[in-house]
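Note that this complex is displayed minus one protein chain, with the remaining chains in position.
Chain lettering (A, B and C) follows the sequence in which the chains are written, and residue indices restart at 1 in each chain.
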Amino acid sequence: MDYSREIELKGHIIDSGIMTKVFDAIMDMGGSFEITVFDIGKKKQDESYARILVSADEETQLTEILSVLHRLGARPPVIEDVTLAAAEADRVVPQGFYSTTNHPTMVKYGGEWIRVEAIEMDCLIVVVPGDMRAICTPMSKLKVGDCVVMGDAGVRVEPPQRPRKVSTFEFMHGTVSSERPSETVIRQIAEEMRCLKDRGGKIGIVGGPAIIHTRAAPALAQIIREGYVDVLFAGNALATHDIEYNLFGTSLGMNLDSGTLAAGGHKNHIYAISEVIRAGSIRNAVDKGVIKKGIMYECIKNDVPFVLAGSIRDDGPLPDVITDVMEAQDRMREYLQDLDMVIMIGTLLHSVAVGNCLPSYVKTICVDINPASVTKLMDRGTMQAIGVVSDAGTFLPMLAKYLGE
Amino acid sequence: MDYSREIELKGHIIDSGIMTKVFDAIMDMGGSFEITVFDIGKKKQDESYARILVSADEETQLTEILSVLHRLGARPPVIEDVTLAAAEADRVVPQGFYSTTNHPTMVKYGGEWIRVEAIEMDCLIVVVPGDMRAICTPMSKLKVGDCVVMGDAGVRVEPPQRPRKVSTFEFMHGTVSSERPSETVIRQIAEEMRCLKDRGGKIGIVGGPAIIHTRAAPALAQIIREGYVDVLFAGNALATHDIEYNLFGTSLGMNLDSGTLAAGGHKNHIYAISEVIRAGSIRNAVDKGVIKKGIMYECIKNDVPFVLAGSIRDDGPLPDVITDVMEAQDRMREYLQDLDMVIMIGTLLHSVAVGNCLPSYVKTICVDINPASVTKLMDRGTMQAIGVVSDAGTFLPMLAKYLGE
Amino acid sequence: MDYSREIELKGHIIDSGIMTKVFDAIMDMGGSFEITVFDIGKKKQDESYARILVSADEETQLTEILSVLHRLGARPPVIEDVTLAAAEADRVVPQGFYSTTNHPTMVKYGGEWIRVEAIEMDCLIVVVPGDMRAICTPMSKLKVGDCVVMGDAGVRVEPPQRPRKVSTFEFMHGTVSSERPSETVIRQIAEEMRCLKDRGGKIGIVGGPAIIHTRAAPALAQIIREGYVDVLFAGNALATHDIEYNLFGTSLGMNLDSGTLAAGGHKNHIYAISEVIRAGSIRNAVDKGVIKKGIMYECIKNDVPFVLAGSIRDDGPLPDVITDVMEAQDRMREYLQDLDMVIMIGTLLHSVAVGNCLPSYVKTICVDINPASVTKLMDRGTMQAIGVVSDAGTFLPMLAKYLGE
Partner (left out) sequence: MDYSREIELKGHIIDSGIMTKVFDAIMDMGGSFEITVFDIGKKKQDESYARILVSADEETQLTEILSVLHRLGARPPVIEDVTLAAAEADRVVPQGFYSTTNHPTMVKYGGEWIRVEAIEMDCLIVVVPGDMRAICTPMSKLKVGDCVVMGDAGVRVEPPQRPRKVSTFEFMHGTVSSERPSETVIRQIAEEMRCLKDRGGKIGIVGGPAIIHTRAAPALAQIIREGYVDVLFAGNALATHDIEYNLFGTSLGMNLDSGTLAAGGHKNHIYAISEVIRAGSIRNAVDKGVIKKGIMYECIKNDVPFVLAGSIRDDGPLPDVITDVMEAQDRMREYLQDLDMVIMIGTLLHSVAVGNCLPSYVKTICVDINPASVTKLMDRGTMQAIGVVSDAGTFLPMLAKYLGE
C-alpha cells in the first residue's frame, strides 16, 4: 500500500464504539492500518489516545477513507487552517465542499478554533472572515461569494461519547421494540422531562393529527399548560383537527367522545378553518373567544411558539400555516438549536424534517405505532432517536398522568 | 342460459347486505337472474322475502353459483332431506361433502330441521340418525362409517343480520384503524363487557406474551380477579413469562419495573419453568405458595380454566402445556362454544386458531399493534372481528381502569 | 316519529350496496323508514326504483339523515333549484354550504341540470349564473361574492354502480392483503394499463423516493419511455435521487448496483441538486446533456408533464420543485381531472394528496410495503383504491416486464 497518512483519536474512543467504527471503515473500504501509539485510559474516567497510520493503494481511496474517519472524530496530528472557496452562484455548491455531520464541529481559521454555529447534518460551513464566525449553512441559503469550507482539513468533529454514569434515560439506546414495558418507559420519559425542566432545559414536540384522531389532544393540552413544552412543530392537520375537536367535538367528522360518525361532521374541519380565517389567525380566534381550549389554545395562552408547515395534502389551510416549505423550514430551524429534547409523535414527515436539522446531542424520542417509522428516521441520520412503539391515544394520557405525579 | 333454479331468501336481507352479496355472486360467476317475487319489508321491523330464478350456461356453473348463494342463506323453495354418505376411512372426506360456514346452521333430516351442534367453519356435518343429532365435525375427528352431509340440499344457513337497534357495541363494525379515539373505544369495550357479565354472558381471552413484555400482566390479572374472564387461551410463552415476572420481576430477562436488563436474567424463564416442573403443575405451584400473583395465579385462584397450547418455538415447556397441537385444539373447542365474546391480544397464531373455531355470532375483538394481524384474521374467515390497533401495555391498564369505574 | 320526508333512489341500487347503506344510515342515526314504492329490476340489466318515507323524532335529526342519504344518491321526488348564498369573504365558507363527494354530481339551476365541473371531495360548489356553469371549488379558491350552493336541495349525486360485466380489473375490489398472488396481480394491472392506453385513456403515476432506493427507477423510466405514463406526481426526493442515481450511481449515498455505501456518497444528492440549479431546470440539464437517463430524463424526452411538490423535509430543493404547497396543489389539480387510472407507489403523503382530488371513477391502485398506507388512503375517502402490498423494487421491474410482453 503506497499511500498513507497518520491520524489521531482522543476521548472515550473504545467504549463509545468509535475505534470499532474506525477499524470497520478502513477495512470495509479496502485500506490497512498500523497503530503507532495507543495509550488506553486505564480507568473508567480516563480518556484514551490513539495514533494510527492509515494506508491505501491509491490516493483517492486514502482520501475517501480519511473522509469517513474524519466524521468519526479522527484528525491529523498537525492541523492546518481550513481551505475556503467562494460560492460561484447562489445555491451552487463548490465541488469538494465539506458536508456537515450533526455532531458539534469546530473549524480552524486564522490559527484559531471556531465553533460552527447552528450545526445540522448535510449542510455546508460558511466562514465569515471578518467576524471570525463559522456558520452551518443549508444549500438553499448559500449566496454567491460565500466562503465555503472545502475538504476535511482544518475541521474537527466531536461525535457523542458514552456518558460516564448511567443516566435514567440511557435505558434504551436507540432500540425500537414493541415488546418493552410500556408504562415503565413512559414513566422514565416523564422523569427525564421533569429533570430537564428543573435544569431549565427546553423541550419541543413534533406532532401529527393522529394525536387528535386518537383523542389524545386533551392530554397534550394539559402537558403544554403545565409548562413542559417550549415549541410545537406540526402541520395544518393537527391544528385544524384540534380546533375542530374543540369547536364541534369531532375529528375528521368522527365524534371522539362517543366514537361515532357525527351527522354532517365531514364539514366540520372546513368550518373550523373558515372560522379561523374569519378571525384572521389562531391567536385572534383565541382572543375573540372562538377557540376556548385545546392544544393550539394552550400554545397561545402559555406563549408557546408553534410552527405549522404546509403540505401538499392540506385543506384550507389555516392562515397560520406557512405554505412555502422553505420558509417553514427556516422558521423551524430558528427554534431547534436551543432544544434539549424533542418528542415526535405520530408523524413521519415532520419527524424526518425536524430530525434533519437537529444536532446529535439533542435527546430525541419517536413515538409511533409503526416500528418502521423509527427505523426510517434513524436511516436518515437521526441516530440518537429512541423509538417507542405505541399509540398516541394511550401514550399521551399516560405521559400526562406520570408528569402530574 | 339453459340451466336455472329458483331460490328464496328471507329476513333483513337488504340492510344486512345479503341481497347485494347474492347479486354480486351471481354476476361475478357469470350467471344471470330474474326476480320472481319480492316483498320488501315496508317498515324497519319487517322482514323481506325474495324469490329469484338463477340461471347459468352450464350445469356445473349453476351448481357453483347456488353453492355460494347457499352460504348466504339462500335456499330452494321446497327443501328435501339432506343426502348422506358414509366416510370410507378415518379422516378421509367423501367427494362432494358439505363444508360448513361459521353461521348457525340447520339440516333437514327425517323431515325435521335439526340444529347443527358446535358449529365452526370448514368442517363436515355428521348426522347421527338414531339420535336425530347433527354434529359439526372437523376432518381430524371423522371416523370411518360416519354419515356425512353431502352438497347443499337440506342445509340451511343463517348468516348474521343487522341488529334492529343500535347497540353500544356496533360502533365499529369490522373496521381496523390506528386513528380511532383510543380511550373511547376502550371505554366502550369495558361497557360491553360489563353488560355482558350482567346478563350472565361468558368472555374468553386469547393472549400472547407481549402482554407480559409490555408489563400489562398486572392489569390482566386484575381483570381476571374481578370476574370478567371465563377462559384463557394462550401458549407456553405467556404463562412462562407471567410466572417469571412474578418470581423474578423480569420478562425475557428484562426487569419490567425499571426497563433495564437484569444480570443473569436470561436464565429466569428457565428457572420459572423448572420450578413449575418441580411442583408438578401450575396449580401445585400456586398451592405450595411458589407462585403468589399474576395471570396464572388468578386463573387458579378464581377457577378460570386455561388452555396452554404448545408451539414449535417453546422452551421447556411448562407441564401444563399441551404439546400435541391436535389435543390442544380439542381442549380449546370444549370451551369455545359457550362464549359470547372473545378478546384477542397480541398473538396472531392463537387468534387465528381460536377464530377458526368460533361461531360468527360471538363478539370478537382483536387488539394488536400491527394492523395487518386483524386483516389476516378476517381474511381467514373471522369476519366479525373488530380491530383495535393498540399496544397491550397501554390497552390493558386502561381497560382495567374503565372496568373498575 | 313526527318528522318525515320522501326520497327516491334509482339504478342498480341493490347490487351496488346502496340500499344497504341507505337502511344502515337511517337506523344508525335513530330514524325509521317505510318503503312506499319498490320496483325491483327483474333482470340483471334492469334498474330498480325505490321510494322511501324517512322519519325521525326531530327536524334536525331528519335533516341529518337526509344529508347522508343524499350522498348515497337519494333525492326528493320533486327537485327544486339549488339555493345559493354569496361568500362573505375570500375563503370564508357560508354556514350550511353543500360539501361535495368525489362522485359525479349535477345541480339544478334555472330549471336545468348542470354537471359540476372538476369534481373532488370536501369542496364547495360555486354556480356561475351567467354561464350556466357549476364549478367544484376548494375553500382556498373561494372568492368573496361567489355563489355557493347551500344544503342538499337541487343537488344530485351519482355514486358508482357495480359494472354489469366482470372486468378484468374488478378482481380485487378495495381489499388489501399481503397474501395475494403477486405476479398474477401485477400481470392484471399490466393488462388493464394496455387496454386503457388502447382506448386512449390516461394514466398518472404518484411516486415516492423508495422507487429509487429500491433500484426500481430503470423500470419506471422504461414504462415512461414506452408511453404508459401521462403525468408524474412526486416530490423533491424522487427527482433528486433519480438524478443522483443517474449522475453517480447512488441514492442517499448508497451504490445501488452493489448495495454498498459509496465513499463521500452522502454529498451526491447535494451535487445533483446543485448541478440542476446551475443548469436552471431539469429540462435545461437534460438539454445540456447533464442528465442522460432516468425517470426525469424520460419525462422530459417524452413530454410527460410532472409536478414536483415541495415538503418541509426537502434538501435543496431542485428549481423545478414548487415550494408553495397550495400552488403545487393547483398544478396537480390541472392534470388530475383527465386521468382514467392512477398508480401510487411508496408515498403516503402524495397518495393522500392526489386521492383527495380524484373523482371516484378513476381507477386507483396503491402499491406500498405497508398495508396501513392503503387503509389510511381509504379512510381519507379514496374508497375506490385497490391495495397491493409489495415492494417497489420488485413490483416495478415485474410490471415493466409484463407491459413489455
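The definition used in the following text is that a residue touches a chain if its C-beta (ideal position, glycine included) is under 8 Å from a C-beta of that chain, and two chains touch if they have at least 3 such contacts.
Being a predicted model, the structure only gives us computed values, none of them experimental.
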Which of these, A:Phe33, A:Phe233, A:Tyr271 or A:Phe306, touches the one chain of the complex that we don't see? A:Phe33
Touch with the missing chain holds, among B:Glu8, B:Glu34 or B:Glu64, for B:Glu64
Out of C:His12, C:Lys108 or C:Arg215, only one touches the absent chain, namely C:Arg215
Those residues of chain A that touch the unshown chain are 14-17, 19-20, 23-24, 26-28, 30, 32-35, 38, 40-44, 162, 164-166, 170, 176-179, 371-372, 375-376, 379
Chain B residues touching the omitted chain (full complex): 28-29, 61, 64-65, 67-68, 89, 91-93, 95, 97, 99, 122, 138-140, 235, 260, 263-264, 266-267, 270-271, 273-274, 277-278, 309-317, 323-329, 332, 349-350, 352-353, 356, 370, 372
Give me the chain C residues in contact with the hidden chain, please. 171-172, 178-185, 188, 210, 213-216, 251-252, 254, 256-260, 369, 389-395, 397-398
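One rule holds in what follows: only the chains that are shown with their structure count from here on.
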Averaging each chain's Cα atoms, the one nearest the global Cα mean turns out to be C
Chain located farthest away, centre of chain A as origin (C-alpha): B
Between chain A and chain B, the Cα-mean centres are separated in Å by 45
Can you work out the whole-Å distance between the CA centroids of chain A and chain C? 33
CA centroid of chain B to CA centroid of chain C, Å: 37
Two-or-more-chain contact residues of chain A, please, as numbers and ranges. 260
